[in-house]
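Left out: one protein chain. Kept in place: all the others.
Then we have chain A:
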Amino acid sequence: MKNRILFGFALLGALAMTSCASDDTADINITDNSVVNNTTTNPGGGSTGGQTIFLSGTYTEDLELDANNTYKVNGSLIMAAGTTLRVPAGMTVEALAAGSDVYIAISVGAQIEAIGTADNPIVFTSDASAPAAGDWGGLILLGDAPVNSVSGTATSTSEIASLPYGGTDAADNSGTLRYVRVQYSGGSADGQSENNGISFYGVGNGTIVEYVQVFEGKDDGIEFFGGTVDVDFAAVIGAQDDSIDWTEGYTGTITNAYVKHGADHDKGIEADGFNTDIGNNSNPIYFSAPTVNNLTIIGLGSANSSEAVRLRAGTRAMFNNVVLEGYNEGFDLDTDPVVPADHPTGEGVVSGETQVTDITFIDINVKVKNDTGIMFTEADLISGDGNGTGTDFASWGAGWTVGN
């Protein structure tokens, strides 16, 4: 009676496994002695007569922040098309340290005018008394400049806030950011996405971005999703993911960029030619192809930091005057072919669309790691090794930046 024997075994199995689920969940008592969330309003103190105004929701009219007041972003502050958000020099805008859903988004057709000075920069930061990376979302600018995730007038939807972006207006003007610092951003957007410090979604070159810093962000520092916006004088310090990231056909120019990694970090630059989730849907096909002038990236040493610059998914890039310091690898090029016969990232090097001119490697074990599937020599990519001086962050970053 084989079946009886089997049945016997089955009963054994039943006994071996707990026959009934157990609970044993302890009562949790939380004694909260911290003051993390009980921040005082009006930290300026001096401006009596001012009041704390909470900002969130979708603004369909212009929003002009008054230097006499204190503002706190306590939700999604979204500027609708046709509106402008004006932030005066010297203002600190605090954001509720709630992690998710607290951010400032400038929709397509809206503008931000945040114009500070070296002496009076504008700061967007966490309201926590002991602020930490990931306390809030960050700054999101959206425009209708071209992105290669869609073709023609079609739009894509942003990773954060699900707002549309992308189009055909390369000269899109989303306003001005000048002497602006974004701190402690990078809160989770959902179970798989985090906010960056400053995100540019399809932002065009009519927008002025100069003297910006992202400090202590949980995700990427500055990320470009397509678009043509130019950025001058950008510093990313202590970003926990990639410091500068581009994808979806970004073609602007970055001049004077300074990256310094903290204990937790990913790449200095991580760059994709297109969004690999949905493909390169541009017609005719093009890849991200920015120009980066005067770049310094500083890691934690070749024993601790893996890659300074990773180029993948067909991105092109022209680098001029670069210093890379303290990584195992300087440049890592990946192929990411859509068709196995293609090697788009490597083809950019061979065709001369990806070049590095004047560079200095300090404490770098491998200058170039070529995983593109196409043979090229280091000399095909790099010229003027030893001539790079990077960016003069000490002089242009003086006064208005932190953490250097």
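The rule is simple: a contact is a pair of C-beta atoms (placed from the backbone, for glycine too) under 8 Å apart; a residue touches a chain by one contact, two chains touch by 3 or more; residues count from 1.
Heads up, the rule we're going with is that contacts and distances are computed from a predicted model.
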Subject >> Name under which UniProt lists the unshown chain, selected from "TonB-dependent receptor", "Menaquinol:cytochrome c reductase cytochrome b subunit", "Nitrogenase iron-molybdenum cofactor biosynthesis protein NifN" or "ABC-2 type transport system ATP-binding protein" >> reply: "TonB-dependent receptor"
Original post:
Among A:N69, A:N120, A:S188 or A:T291, which one is in touch with the chain left out?
Top reply: A:S188
Original post:
Which parts of chain A are in contact with the chain that was left out?
Top reply: 2-3, 6-7, 9-14, 16-28, 30, 32, 34, 36-37, 56-58, 75-76, 78, 97-101, 105, 128, 130, 132, 134, 149-152, 154-164, 187-194, 218-219, 225, 241, 248, 263-264, 266, 274-281, 306, 312-313, 334, 336-341
